[in-house]
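A protein chain is absent from this complex, but the other protein chains hold their places.
Entry: subunit A
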């Protein structure tokens, strides 16, 4: 065990934890004022539900002994054998508990990301059951495939901090949910205007801050790889914020604050799989591409007609996919991508993208249908009119 690494990863875990309330503010500002609390709740309560589920079963399914490359066993259920030393730990420089809690924070934020797709119209009870099942049936297998000794990692797919596990998986789930739950009442005729953009921008800034723990911490050591991941994360994010506003300036005539915040998040998403495999200069190139590609990505919902309320598909789905593929192109650090003459890596990345989208979309479809027909997921038109804060929680965010 390495004490410096331990200190670093514990701090990183705390940074990643802060991303979830950051996401709550990011999403909370984007909805109408009558839905601000329900939207914040769908992120915040994941800190409760996902953490407990992770300790009970999620961690074991993700990092327990490999079963056929598909799922982990029950070795670590109820954190049995997960202790204060490095015994059985996937990272032999860290206490097993440190590795577990760092991974826990990823499991917390991923289902929260999906909630942006069905914001302003999802019942709370159904949401909780859906999210619990999603963690066990989608997140845990994905996590095992990529990081827990499963087939995707064995195949050589590069995913430094969760491009597939966190972003593509949540993006694919978001697309499925947005299609299945249907549009918000008044979609197409009512203006769904963000009620508090300063809140959203503060949330984006917190995400940016926390993402250093997300990506640099994924080096699992306080070393040069962590430094590289930290710098590539920052550079890609900065570049994406610039390229997003450049794109919207040319397309719409104005550079908006929401555009700057959205571009930053797009850059964070896209660099996530690549953070430890590219140089800072290639990270800038990747970020510049991500801002423009994700700006295009948010136009998809208008083209195809689904109501992905807060653009989870356009930013996390498209950005994660772009980042995964570009990792196969731009990898020069600890791996070789297309620009190093290794076309095979791009093929591996492509296979991992297709598999992630197909598995996460299909499994989310099944979970959604089961929960919808048993507990119910969509709010009634009356509840939507009233606002989900009152309808689901008997509270209001603001007293006028």
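Keep in mind that, in the parts below, a residue touches a chain if its C-beta (ideal position, glycine included) is under 8 Å from a C-beta of that chain, and two chains touch if they have at least 3 such contacts; residues count from 1.
We adopt the following convention: contacts and distances are computed from a predicted model.
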Absent chain [UniProt protein name; select from "Methylmalonyl-CoA mutase", "Glycolate oxidase subunit GlcE", "Nitrogen regulatory protein P-II" or "Molybdopterin cofactor-binding domain-containing protein"]: "Nitrogen regulatory protein P-II"
Which of A:120, A:159 or A:311 contacts the chain that the document leaves out: A:311
Sole residue of A:224, A:252 or A:381 that reaches the chain not shown, by the stated touch rule: A:252
Contact residue for the chain not shown (choose from A:6, A:89, A:262 or A:321): A:262
For subunit A, residues in touch with the removed chain: 191, 193-194, 248, 251-252, 254, 256, 258-259, 262, 295, 298-299, 302, 311
